[in-house]
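Submitted below is the structure of interest, expressed as structure tokens.
As you look at this complex, bear in mind that one protein chain is not there, while each of the others sits in place.
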Amino acid sequence: MPLHLTVNDEDRVSVRDPLTPLVDVLRDEFFLTGAKIVCREGFCGACTVWVDGRPVVSCLLPVGLAVDCKIHTVESLSTNGDLSVLQKAFEDHDAVQCGMCFPGMLMTLTSFLDREPRATREEIKAALVGNVCRCTGYERIVDAAFSLASAG
Amino acid sequence: MLHAVLLRAEVPSARLLAVDVSRACKMPGVRAIVTAADAPGLHGIGIADQPLFAVDLIRYVGEPIAAVAADTLEQAEAAVAAITTEIDLLPTAISMADALAPEAHLVHPDWRNYEVLFEGAAHAGNIAWEATVVRGDTGAAFSRADVTVVESNFRVGRQNHLSFEPRVAIASYEDGRFHIETSTQVPWTIRNVTARILGIPASHVRVTVPAVGGAFGLKFDCALEPFAALLARASGRPVRLANSRQEEMFTCLCRENAEIKLRSAVTKEGEIVGREAVVLMDCGAYGGEQIFLTTMTAHTLGGNYRLGSVRISSRAIYTNTAPNGAFRACNGVYNTFALERHTDEICAAIGMDQFEFRRRNVLGDKDIGSTGQVFEGDVLRPMLDRMADLRSARPSKKGTAGRRLYGRATTVGTWFIFVGPSAATVNLNTDGSATLVTAGVEIGSGSMMQALPQIVANTLGLHPEQVIVRTADTDGSGFDLGVGGGRTTVSLGAASQSASEEVRKKLLSVAGEMLQTAPERLVLAGGRVEIAGAKGSGTTIAKVVERAQQLLGPLSGSGSFTRPGVPAMAGCARGHFIDAIDIPVFAVHECEVAVDPETGHVEVLGYTVVQDVGHAINPRAVFGQIQGGVVQGLGYALHEEITIDADGRMRQEGLETYRVPLAQDVVPVEISLHEGAPSIGPLGTKGAGEVPILNVAATIACAVSNATGRPVCEIPLTPPRVLELILGKNTQLTFPHISPFWEENVLTSQPSGKRDVAG
Partner (left out) sequence: MNSLHVATSVADAIAALADRGDGGAPLAGATWIMRAPIRKEQHPRSYVALAKIDELQRVELLHDYLSIGACVTHARLAAALAPLPEFRALAVAAGSSANPAIRQMATIGGNLCAAGFAAADLVPALICLDAQIELAMPGESTRVSVEAFLTMRTDLPHGCLVRRVMVPRTTYRSDHVRLTLRKGGDYPVVIVSLAAELGSTGVVKSARVAIGSVETTARRWEKFERLLIGHPLDPADVTEKATLCADELHGREGVEAPGWYRIKVLPSLVGRAVRNIRGQC
């Protein structure tokens, strides 16, 4: 049975088995390769997307449970080629190394800063407890996010 | 495109009697199955000991037995499950102690018949390779009446790179040539090793590499590429093969586990008159990079300090475990840990301050290293002084430790730039942009995409954004040793610079004609050629290129580079790939920690790095590398543990149990760059990306020892291990398989036939 999804405000149809992890549908069927597969166990956060506005790990969400939900991926963050403020802040802070963790970092932190626009560095770090970065040692990612929090 | 899956061994040691793929071949969607019969060649570094697929013997859990390509991944998986094997279990050698025990199971019963690719080292039985250093008379030093003898044992586990992108390759076969697109640091190695394994001319393999999602040394060796190539040829279609995270966990070419015995004879004044060391490196089932890395002990464990006399035995040991590989500052991190902890034990034994001891003994100008090479310039001592200045300029973090135990430590480290051959071509285009063509790969460090364009742009008077870096393609660029070992900026940088200089020369000569001025009087800057001292007098580079193209044809230049070769003392080093290091790099690290006596948790309160960078082309990028490298080191020192059970299986199968540092576990590293130390790199640079991890484990271990008053002899310092240490429950490290007599730990000095090591 085809599954009807709303991805980045577009109606999409998946023909995969409903137990297929959402991330595989996004990447292989819809070619939205922003969300990355690193662990498939919910520990790295590289596959984070928003489902009904809430950041979740798409490796552990069966696509069958995402039916009728609004899904947003990292591809939705920039509009008409303009980077989001957080994307811009990452660039300004020269935060990116291999880049694999960044789609997840963006989805987690964009949503976190929406809820906590005045977050401290410690709160930002705590919010990243499910997002691993193997390259950067985190501090610049935190600096970039904090620059928005303190800029208000 | 087809999807491929490997059938991997489930046992660590067995005779492989039969592999039956007949049922799997008939499964839906299956397009090709290949096994050992399709790839009979052996490959390796220094010694050709590794087949692509297990042939007659299974030597580790995870060893490939067959590969299947099918229309979908699920079909390939189903077919793999349908392959049957017949095996006879054999005894195992899981640990190095097993492998070196009398009557040990031989991982390679045929070791005598292997082709030796690099002559000069001893090897026998489970000792895959042995590199030794002998300089001066340690016997005499240890028997001096005025010395204190300090002896220590250390042990470290493996570290997984956990690069976020796994190893993955896509191969196709057309018109008799292979095209392999892969995630690697070493396109030319992939080309040559794949050809060797497939038994075809290397020119029949083309390797291209898109941006790589993290590597850290993991991708410094050929991995999945030959499987994908074989399947592409057998099926006639493109084939994709990727490791799952679990496969990456149990077949990662980890930083090797190692065991280290150190003995030093030291005078009351703190002079090290003699040092003896035995380092056992677990290479796993095949020699791989560890064969080469035995070389590094001479320069890492044998580095840092002036030694009156020294003997080192550095051995790679075969075990029935997954092969290990290269990981950022390979070999250096644990040898520095051992050396620095041993140094603190020396300080305790002779009653000297830890910092003072280091200031007195670190290598300085014209001092000789363990293999007798002469070091140039005073680097470590001024770096230590800088560290002392930084320390006194800010308050101690002791207050934040609260009721926990507080400790601080300062360590030194010696590393090097892995130079070797690189080639580059620079094309200057009529739109004023330049293309840089090399076989270098961007692995996330910024060396390829930031440092190299800067070097080219500097020479040609362009903006770095005007330099386009061609992604690696072995058909399009000259040979390169690979991206790693801190060599990108130095070797590729030097080649790129010399290519740019050739272009510059041509450019200036045409510009000279156009502007009626001697080329020496011209300046290139901001995309323009100007007459010196007369801004606005010249023209744009684009115009000159256009003119040059009419006169000479398109403007291009090529450059190449290789290691200059620094001499060692004759006869000191044996079995080494590098007797002396071309570009030494030094690091001084300091940290403050708090240790919770109730739970054993170590919190890093502050971390400071003084790093020798020669000249920092792009300091911001260097800072990023230092922060990232230190944090990987914190993982190694504190969290990341791999244990192997009696069945040769790694117990940590994913990110749940293999714990890497998270944002809350790290601190911003305070960084000071030491510039001006001698370097043959372009603009005096040294690679900066590899060395930041070098002394992190050493520094943390020394600080935890200082905090708890207990000797740290093993890492990682996970809470259970630290609590054990605090409670005095840990058993003292002893190595029954390492003789207390140094000469019994070398093959070369034994009268032949007297003792047959491990069979």
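Labels A and B are assigned to the chains in the order they are written; within every chain, residues are numbered from 1.
Simple rule for what comes next: a contact is a pair of C-beta atoms (placed from the backbone, for glycine too) under 8 Å apart; a residue touches a chain by one contact, two chains touch by 3 or more.
Values in this document were obtained by computation on a predicted structure and should not be read as measured data.
Shown chains touched by the undisplayed chain in the intact complex: A, B.
Across the entire complex, the residue among A:V13, A:L60 or A:L83 in touch with the chain not shown is A:L60.
Although one chain is not drawn, its touching partners on chain B can still be listed: residues 246, 598-601, 639, 643, 651-654, 656-657, 659, 661-662, 664-665, 718-720, 723, 727.
For chain A, the list of residues touching the undisplayed chain reads 1, 17-19, 21, 40-43, 45, 48, 54-57, 59-62, 64-65, 67, 108, 112, 126-127, 129-130.
Here is the rule we use: only the chains that are shown with their structure count from here on.
Remark: chain A and chain B have CA centroids separated by 32 Å (rounded to whole angstrom). Partner chain B is touched in their complex by these residues of chain A: 36, 38-41, 43-44, 46, 94, 97-101, 124-126, 128-129, 131-142. Interface of chain B with chain A (complex): residues 161-165, 211-216, 244-245, 443-446, 620-621, 624, 627-632, 654-656, 660-664, 666-669.
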